[in-house]
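Dropping a structure here in structure tokens format, bear with me for questions.
Missing here is one protein chain; the remaining ones are kept as they sit in the complex.
A and B label the chains in the order they appear, each numbered from 1.
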Amino acid sequence: MTETVLSVRDLRVAFETRRGTLTAIDGVSLEIGRGEILGVVGESGAGKSVTGSAVIGLIDPPGRIAGGEIRLGSERIDDLPPEKMRRIRGRRIGMIFQDPLTSLDPLYRVGEQIVETIRTHTDLSAKTARARAIDLLTEVGIPAPERRIDGYPHEFSGGMRQRVVIALALAAEPELIIADEPTTALDVSVQAQVITLLKRLCREHGTAVMLVTHDMGVIAEAADRVAVMYSGRIAEIGPVAEVVRAPRHPYARGLMGAIPTLSDTAERLTQIPGSMPRLTAIPPGCAFHPRCPNVFGRCRVERPEPILVGGTRVACHLYDARGEAA
Amino acid sequence: MRAARTSAAPAGAYVEVEDLRRVFDVSKPWLNRLIEREPRQSLKAVDGVGFAIPRGETFALVGESGSGKSTVARMVVGLLPPSAGEVRISGVSMTDPRQEAARRRLRARIQMIFQDPYASMNPRWRVGSIIAEPIRAFNLIQGEGAIRARVGELLRLVGLHPDDARKYPHEFSGGQRQRIAIARALASQAEFLVGDEPTSALDVSVQAQILNLMRDLQDRFGLTYLFISHNLAVVRHMATRIGVMYLGRLVEVGPKAGIFASPRHPYTRMLLDAVPDLAHIGRARTPVSGEIPNPIDPPPGCTFNPRCPHANDRCRSEVPALLDGVACHAVEEGRLPS
């Protein structure tokens, strides 16, 4: 990996509720290098979106970062005051959300919004900023950008809007982009366009991307590395080819088998019994142990630490001390 | 446009849909039209769709948003009256007023599984009452004790516990609720189930459970399915035959193997190429450009022509008919490389 853009160490996010403290993220560590796309995948409740929100400092109360540290480049950003964090968002970290309409103000022309972002974070003149906005729109593949720049968000189709949001995220040349389910609201054919665009732009600009999604197919096509999350913890993290083709963690294995694909010929899908535990009832030891086909005594009491196996880091006792249970 | 029948679909299919059409009035209110001098506007959500499903098979309709696949599903089960065309189930016309009595008898045999497991059950009812409602409505079993026993049996069938009947829907996860919805559909001894994106609100590991359950039940009771989905991989897993829809029309119909191994319509090819798939790690490609046009004002001729790399003048003016399972001038003229 080249230089590290984002590094998260042992992150914990807790939510205070009247029924006690819920730990949504529990000891997550990951890093993303320059120009790299890290996919963060998991089912609902796995904590993938919360991880993204923690990095951009947008955890709403009663949630809070309860431990660990987040570094952007060499600077620690998890303990910054909100005012400073606001300046980092947009300038050094760009954001893309599922619904493009949440990122675009319906009352302003898209050009005004991009120009505003550029001018907030740089000292370009209004004229240069507008030229730069047109360049950005061209880059994200908006046809006739000189004309479209004066359009309102509702005049764009869903896919075009998401392109505008990508242009907006790139406006200040950030080091990192957090993309939370950026293609989920789009149709399949448009989804493919947006993934291709995102991949190309990151390569060209050297932007690091954290791609949060539930869609393993999107991860397989777009990401360089992938983190599989379960119950607020990372079950397995490593190069996408390795994790998708030969997953090591039993949960990752079950997940890959459960996904119907266009090529396999299996009559039945692999199914993992049960579903992810609620935050109020995370089992002791390994959170996956009640659903795990390979469970043994130690899994029920001791929480597995991530171990480097091959190219991936796996949090599973199966790989501890090599073959103890196998 | 007639239903494309191949040797796989015998003439006496369980479900027959012919030239089904549905137009929605999407005009502004009368006063606004008067003031703004705008004409009435209509949307052809479904424009001449026909297919047949033999007993015990699964026909899947696949398409992106606005393709009209859900509208077809709602017309087939009778939740929405068609503007034109006919649906025959088990030989009984669902539209002919003279067959009202036969239709009422058939009613219990047709059920639907909805997309959103959180909206498809009355939140104020206990699960037992929800599952028992069809039994009571069709008067299938007499006596409270017998009904309760049947509800317990149904819950066991879908992998839940008979004691779950006492609980409320909010006490269950999405996957469990979809199991309850299936139990309710089976309660009226349904033979034909229409699933409108039944797993698209679920997580993948839970989706696999529900898809497997639906297939097991099909094998066990000889159920016939109409399966609606936007997810090609899910459709591939479930269907015997597949219909691909684009802007209210069927563009290609055929057995599963044919559609996936050798898709003929340019749209089907594009769709198959666009699906992000586990097998395509780090795939670099040139995705087809463009988006689905506004269905209120669809392009003339073949509605796919603005996005189609093979479109010519004929495609821009003449609507292609569904011939031998594909509606495409380029295929018909042999212009398309196979």
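By our rule, contacts are C-beta pairs under 8 Å (C-beta built on N, C-alpha and C of every residue); 3 or more make two chains touch, one makes a residue touch a chain.
Here, contacts and distances are computed from a predicted model.
Q: So one subunit is absent here. Using its UniProt record, which name fits best from "Transporter", "Anti-sigma factor antagonist", "Dipeptide transport system permease protein DppC" or "Transglutaminase-like domain-containing protein"?
A: In UniProt, the chain excluded from the picture bears the name "Dipeptide transport system permease protein DppC".
Q: Just to verify: which one of B:D203, B:E252, B:D273 or B:E291 makes contact with the chain not shown?
A: Among B:D203, B:E252, B:D273 or B:E291, only B:D203 touches the chain that is not shown.
Q: Which one touches the absent chain: B:G159, B:G258, B:G282 or B:P299?
A: B:G159
Q: Can you tell me which of A:G73, A:G206, A:P239 or A:G274 touches the chain that was removed from the display?
A: Here the residue in touch with the unshown chain is A:G274.
Q: Which one, A:D26, A:E43 or A:E139, makes contact with the chain that was left out?
A: From the options A:D26, A:E43 or A:E139, the contact with the absent chain belongs to A:E43.
Q: State which residues belonging to subunit B touch the missing partner chain.
A: Missing-chain contacts on subunit B: residues 77-79, 104, 107-108, 110-112, 114-116, 119-124, 133-134, 137-138, 159-161, 163-164, 166-168, 171-176, 181, 184, 188, 203, 206.
Please note the rule applied: only the chains that are shown with their structure count from here on.
Q: Between subunit A and subunit B, what's the gap in Å when you average each chain's C-alpha atoms?
A: The computed centroid separation for subunit A versus subunit B comes out at 32 Å.
Q: Residue numbers of subunit B touching subunit A in their complex, please.
A: Within the complex, subunit B touches subunit A at residues 64-65, 173, 175, 203-209, 211-212, 215, 230-234, 236-237, 260, 270-292.
Q: Contact residues on subunit A for subunit B in the complex?
A: Going through subunit A, the ones touching subunit B are 43-44, 157-160, 187-193, 195-196, 199, 214-218, 220-222, 224, 240-241, 244-245, 254-263, 268-273, 275-276.
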